[in-house]
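For reference, the structure is listed below as structure tokens.
Excluded from the complex is one protein chain; the other protein chains are retained at their positions.
On to chain A.
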Amino acid sequence: MLDGVTRRYAVGGAAALDGLTVPVPGGACLVLLGPSGSGKSTALRLVAGLEPLDAGRVLLDGADLAGVPPERRRMAMLAQRPLLFGHLSVLDNVAFPHTVRGVPRRRAHADARARLDAVGLPGFERRRPGELSGGQQQRVALARALAAGPRVLLLDEPTTGLDTGARAEVHELLRRVRADLTLLLVTHDPVEAATLADRPGDRVAVLRDGLLQQHAPVGELYARPASLTVARLLGGRTEVPGTVRAGRHVSPLGALQLPVPVPAGPGVLVVRPELVELVPAGSGIAGTVAEVRVLGARALVTVAVAGAGGTARVHAEAPLGRQPAVGDPVGLRVPVDVRTVVPPSEDGERQQLP
């Protein structure tokens, strides 16, 4: 549990982390999601005891960890870089937590071998860390972290430096070895957040400028972002300014019925591109294709919709090869349940909509 956790690097300066309060249920995964400089890595270091708190408390099983040094917190960290000890073999790296606790060498090595097997690296015991690929090094680092027997595993952007295949391997391993371990994951990647925080009790806390923007299951973040910041961070692209009147969002797209009650006033309609349907011209909201960008197996189609009060740009996805061409007239269908209205200001979470 993080309770009012605050950290300032300069006296009187802006807080890197300002009063962060989030529960972390035992065995669950809490993701701290945010852009660079949002304070998410600071939060992780504060939890680990690597930096002092300026205010607030970090509680583990109800006990305040104030004054408890990192080596006694029973937390292990998997960082962006593997940070393996170059002067030790792979086996001795994984045996390190046992070695420093005085476990007999034979037993420490036996456990380390089992850990290496578990991360798919049998036969790598005698190698030096420098002889392994980035993905292999990260797997050794994971085996070493697990060998410490932590209650909480801290993950600081653990796959940022890896290629796609190695990322998937590390994600799969983390899911496999997780069991009842409590995970605290820091990432700027919503896909990574969604991949690892997929159990019922898992939550994502979105941070910006040291402030909590939203704390919710990952599905809710995608479906109901609380602010423009959250919507953008999760890959939302369509932002249509308008006004809410009598449960409808009025904009160049028309007066669109909203799925939940929203207070009247200015509001921005946000809709995820994959939830917008492209239909033949003549049905749905009429628009013209303004831009097409290929994103791997999908194409991102930007549709300009001229209406009362101006032109709105709506983004939709289409399978590659089936996308319309620029200038084509198309129709758009925005299902009622995917329409979300957020306050016009970026961090308007204080005006949290239902």
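Everything that follows uses one rule, which is that contacts are C-beta pairs under 8 Å (C-beta built on N, C-alpha and C of every residue); 3 or more make two chains touch, one makes a residue touch a chain; residues count from 1.
The rule is simple: contacts and distances are computed from a predicted model.
Selecting from "ABC transporter permease subunit", "Tryptophan synthase beta chain", "3-isopropylmalate dehydratase large subunit" or "Putative tricarboxylic transport membrane protein", the unshown chain of this assembly corresponds to "ABC transporter permease subunit" (UniProt protein name). Checked against the hidden chain, the listed residues A:L83, A:A168, A:L275 or A:A304 yield one contact partner: A:L83.
Of the candidate positions A:V24, A:L46, A:L60 or A:M75, contact with the hidden chain is made by A:M75.
Touch with the chain omitted from the figure is made, among A:R7, A:R144, A:H249 or A:R272, by A:R144. The chain omitted from view is touched by exactly one of A:G56, A:P97, A:G135 or A:G242, namely A:P97. Chain A meets the missing chain through residues 48, 50, 69-71, 73, 75-77, 79, 81, 83, 85-88, 96-97, 99-101, 130, 144-145, 148, 154.
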